[in-house]
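Shown here: the complex without one of its protein chains, the others still in place.
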Amino acid sequence: MPVSFYSSKLADAINWARKYSLFQYPFVTACCGMEFMALWGPKYDVARFGAEFPRFSPRQADLLIVVGTVTEKQGPVLRRIYDQMCEPKWVIAFGVCASTGGFYQNYSTMPGADQVIPVDVYVPGCPPRPEQALDALMLLQDRIQRGEGHSQVVLKQEKGFDVPLAAIRPSAKAGG
Amino acid sequence: MAAEITSEPGSKRRVVFGEADVSDFDESAEVPVESMPLRMGPSHPAMHGTIRMALEVDGEKIRTCDIEIGYLHRCFEKEAEAATWTQIFPYTDRLNYVSPMLNNVGYALAVEKLLDIDQKIPERAQYIRVIVGEVSRIADHLTCLGASAMELGAFTVFFYLIKAREWLWELLEEISGARLTHSYVRIGGVVGDIPEGWAAKLLSTLGKVREAIGDADKLLTRNKIFRDRMDGVGIIAKNDAAGWGLTGPVARSTGLDYDVRKDHPYLVYDRFDFDVPVGSTGDNFDRYAVRLEEIRQSMRILEQALARIPDGQILIDDVRVALPAKRETYNSIEAMIAHFKMIMDGLHVPPGEIYSFTEGGNGELGFYIVSDGTGRPWKCRVRPPCFANLAILNKVLPGLFIADVVPTFGMINMIGGECDR
Partner (left out) sequence: MAKIILDKLLERFTGAEILETGSQHGNEWARVAPAAWLQVAGFLLRDPALQMSMFTDLTCVDRLPREPRFDVVVHLYSVEQKHRVRLLAGLPATDPAIASLVSLWPGANWFEREAFDMYGVRFEGHPDLRRILMYPEFQGYPLRKDYPKEKRQPLLRRLPGSV
């Protein structure tokens, strides 16, 4: 069996594990944070998706959820937090302010978090209903499974693979 | 060799090791210290997300504190100058976003005073405004207490109170269409009437909310860990309260008895019988207790309001101010023309200035509006209660431990949307 068979099975398995154990970093700024808190609450339980426990350090997180409006003052902070996360990492822009700026088009608001960080899933809504947010989480999980998150694609381009192949054959390279 | 021992920050000390030198050391001399800069925020886990505290700490004790805000400055005033009078309502929702109805009501009252129609608002509309305002206030206090308790480690209390908040949000969703940012109030009244059966649902929900806060009370109020962290921490003196412009639960916890609903009643608050809880020491625990008791008093107001609400219209009849009812718009030509004019021309407010104030979730929420006679305000300023409440932390935090920052900041209930606008 060629290595690519094993590596694709391994990729599926590892992505399956990744999608069901997301460690979120809630970058909460504004009103969407209230709906985000409701997501944690007992009614719209996000724990059943495996993404319950927030890691308040970017070093330990792999899902950055930008919740609420990003202002120009906050931009460098957001960029720095994104840079501190380890690959692979995913970003959800929660709320219309984080997606496009919402109805705040002025001198202080950044029109969307994607001006400074690459975003995988956008959730519109002001604020989005928790069901929308859970739908977004499921969409993200599909993307993770297919290996299509921004960070996974970049890893593949730079390193040639997005899952560690050293587990099968230490000297193996993808396509061998 | 004797060493120069001083305990001023930044002072250097020459240390030469050896037995003879050890005996030279004075027992009572302090090890000189340099304070360490510690920056907390602006992406902060304490759910308030957008404050940066530049602390200088000496071990665990805070020496100086400089709070930096503005990370959520969304230019409410500039947007308001570019929007029509009715378009500003969604912006006001997002000011104090945990109690949006109260902001809507405050803004509507200000514009109505400028239009000189504040005495002509239909009574049913006034009662509805009071009812939804108090429901929003309860949601605000539940969020504050729940989030602060979680930051101290009491996760169960968070779940109980968020569950209670969900019930209230479902009710507000039924009446206004949205769970959080309602935009339910209009100039001249409210946008929709109370649905069938809503009042009964609210009464039964209040019973459940009462149980939930009773549970939270049992878990926290006599809990030694909670009391040790909150008692005597973050004390604000009563004499400071007025000079710093403190209002709301923070000021009332210091002993300053000022509640806009009692002192300058607006809408129909003067018809209800309720108490205003006032603390004594001004520490964190007093702020917690004042908020918990305010939830109970708000429930009292709600029960009385629901019992006495009259029938009638929910929006003023004046077509220069409010849209006519849809049934007439579709059936009579006068109403259709009035509707057309209102949408195309918009509401015009005569020139003037007003400062109108109501009791928001955090204190005196003021709207200072300057009108130049056109369809858009010349200036629409919000007087944010938590802006003033937060400023006093620069004075309160030095001397506390780093761990005390979390409950103190939580109990001030800084809401970024209101503080930074």
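Observations, loosely collected:
Note that the chains take the letters A and B in the order they are written out, and that residue 1 is the start of every chain.
Rule of thumb we're sticking to: a residue touches a chain if its C-beta (ideal position, glycine included) is under 8 Å from a C-beta of that chain, and two chains touch if they have at least 3 such contacts.
In this text the structure is predicted, and so the values were computed from the model without any measurement.
Residue-wise, the contact with the chain that is not shown comes from B:Leu114, picked out of B:Met40, B:Cys65, B:Val98 or B:Leu114.
When the missing chain is restored to the complex, the residue among B:Gly234, B:Gly366 or B:Pro407 that touches it is B:Gly366.
Among the residues B:Lys78, B:Arg227, B:Arg271 or B:Arg300, only B:Lys78 touches the chain that is left out of the figure. Residue B:His264 is the one among B:His264, B:Arg300, B:Arg320 or B:His348 that touches the chain not shown. The omitted chain makes contact with just one of the residues B:Val185, B:Met299 or B:Ala388: B:Ala388. Within the entire complex, the positions of chain A that touch the omitted partner chain are 72-73, 75-76, 79, 105-108, 110-112, 114-118.
Although one chain is not displayed, chain B still touches it through residues 68-70, 73, 75, 77-79, 81-82, 113-114, 116, 240, 242-247, 256-258, 263-264, 352-355, 357, 364, 366, 368, 370, 378-379, 381, 383, 387-388, 390-392, 395, 420-421.
The rule we apply is simple: only the chains that are shown with their structure count from here on.
Taking each chain's centre as the average of its CA atoms, chain A and chain B sit 31 Å apart.
Against chain A, in their complex, chain B makes its touches with residues 42-43, 45, 47, 49-50, 70-75, 78-79, 90-91, 93-94, 97-98, 143, 147, 159, 162-163, 165-166, 169, 179-181, 416-417.
Only residues 27-31, 33-35, 37-38, 40-43, 54, 56, 68-69, 71, 73-74, 77-78, 81, 103-104, 106-109, 126-127, 129 of chain A touch chain B when the two sit together in their complex.
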